[in-house]
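With one protein chain held back, the other chains of the complex are shown just where they sit.
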């Protein structure tokens, strides 16, 4: 399944500024980058580094001179997500068998205060039999109970707030899903990527829960097809996986994001029609 | 410099429970473990794993049967901390030159909401010339403005609260130090360890800030000598480095912690007498 | 219906301290005080004042000398609560017809951040037809979803916290009930009183919602009979109606609270058995 993605971010830089961008697609066994292109204008030497506990490929660069600055990225990827069937999804991994890469995703993080949600999570979802059904119920609950409302939240909004205020954007939906999973001792992590047919176009945020050793994908917004994502990176939450972390002083003037299928046979699967007994993984 | 450390944790387990313990001392180039001993009673096979982005050596084990359970650990270590002098401490590493291991410590975490403290941090400490002087001023400010008060906080207390409520324990002091550093774009991380002469005896928490590429140690509590620490592990905050993470149902009945010098020449250095122009690192 | 109430509070006073006590029963048309007795030991001249927007009768006194100090209060009251039947409870008062005494109870207060709960309140209770059914549903929801857990909260816990953390004591249950009512534009206020058969004995907190112009009583804890309350006072929340507000330095050594029926015909009505179509008012 082939997708073509593109993003362009334009800034006015007011003082010497370091940028860390998280806009390149992840290179994984199942997501092959056929071609990609990164343009920094005016040209500045950028350095790339890989996140320690994720496939994320970050770009660091330092803009010394005030003025306009833009970065644009395009890539064509061939990705093959995995489908999991009931018998596989019913497997669970005891915490004592989880590895050092998975365990940190059990703990609370900046935007996912799972330690404060345990009683609520057990009351609402604790009686559900298996892990996959629990996480599905969490994603459904968020979809039904939280209103998708642009501008209702900001960069400091966390799952604790969203649970009560009941409004947010994709990032808030993801944080709440993650926090509720972790409150039930299910490892969960943030997923940021390019999304097919997202309207208005933007970067998208969803989450993955570790079920039977696999990172199963969930999108409580139901805004895009579950098979229409191109992964940029994972993280504990948006603190790890911001599109741009900026140290200095800038104004973002424009942001363009695109994600198109270049596969004539691509058939989008929307959560609503999605047969609930199947899971899907981008890992 | 040799220290002998000991800890014993006793629990009554009420239901099948997984424990992740973080009580073994770190094995680093400067902290050599001369001997160590771990006893689990009744005997249960424990598994050890190393943290991904720290020297932490965690122990996982699963207690299936209700009843009493205890874990005790002892070690003798030979450690050699580093002293840094002014000319070294005046060096700074631009963010664009930081590596993948350091960068995550710039971002906010569960107990260190640095994103919400930027204006305050710049107002209070932004005018100070160099990074080492800034972090020293942060540690002093915490010592002067926050009251050390056992029982005033709990496991959900964060730097955001402590800044206003002005009371806490070592963990809260460390979180506030970390949050203020990160608010100034200084990487900072949690440090947990055994501490010489801590009264009452307990595990101790402090923090490290990355200055000129070195992790310099700070303890805003002033409760123990700065050269009397034996590192267990680092982390973004207490979420990463809890002494015990427990998944199940238990009651902790008792905790014994000891840290003794076995070096007749050991001369404790207290922050108060500490010549301010010297830095110290356990890295 | 006659009740005999008693309370005694003992303090060690460490520095000159002003106390405001809120332990005397309210004097209302339906709650007649047959006899009452207040003892301050050592004797200090106390001053009484009435709350502006409540039947509360507060006692102010200033203890200048360090040492032990106690206040005890006893009263026998004859009270006649009102029962309201469906046809009465179905009446609603439009906000535009509410008076100056009722309107302040529409607004958020320290422990009842109704402004932040509107979306949640409308999602959960907005579809319910009439005001009485809405408030009954709120009280039931709290009873079912919040765990009564002594020691789980403190004097700074508010409805915003309880909604997520799902544990608390009578005060927290009342705050949450009030906050959810106000979020639906239903005036609601805190009720503190002596409660028959509360175990362990203590002062009790409940709430009243204004329905069709009457202050109808609700107790989401279900801990005491709904006809077993003797009102001390009302307020916006516990900030207005604390048992004791203390300005200075003291330690509370003991608190004794009693509430007995002195009416051989008294038959307690518990919410559980309570016919839901009847409302009850202490106003």
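Chains: A, B and C, in written order; residue numbering restarts at 1 for each.
The working rule: contacts are C-beta pairs under 8 Å (C-beta built on N, C-alpha and C of every residue); 3 or more make two chains touch, one makes a residue touch a chain.
In this text, all values refer to a predicted model and were calculated from it rather than measured experimentally.
Undergrad: In the intact complex, which of the presented chains make contact with the chain not displayed?
TA: Its contacts among the visible chains are B, C.
Undergrad: Which candidate, C:4, C:116 or C:204, sits in contact with the chain we can't see?
TA: C:116
Undergrad: Among C:130, C:164 or C:245, single out the residue that touches the unshown chain.
TA: Of these options, the touching residue for the absent chain is C:245.
Undergrad: Sort through B:9, B:77 or B:117 and give me the one touching the missing partner chain.
TA: Here the residue in touch with the unshown chain is B:117.
Undergrad: Quickly run down the residues of subunit C that touch the omitted chain.
TA: Spelled out for subunit C, the touching residues are 18, 20, 47, 49-53, 58, 60-62, 94-96, 98-101, 103-104, 106-110, 112-113, 115-116, 155-156, 185, 239-240, 245, 247.
Undergrad: On subunit B, what residues meet the omitted chain?
TA: 116-117, 119-120, 123, 145, 147, 160, 163-167
By definition in this document, only the chains that are shown with their structure count from here on.
Undergrad: At the place where copies subunit A and subunit B touch, is the share of residue numbers found on both sides over half (same) or under half (different)?
TA: Answer same: the two copies use largely identical residue numbers here.
Undergrad: I'd like the Å distance between the centres of subunit B and subunit C, where a centre is the mean of that chain's Cα atoms.
TA: The answer is 45 Å.
Undergrad: Please compute the C-alpha centroid of subunit A, do the same for subunit B, then give the distance between them in whole Å.
TA: Whole-Å distance between the two chain centres: 30.
Undergrad: Could you list which residues of subunit C touch at least two other chains?
TA: None at all.
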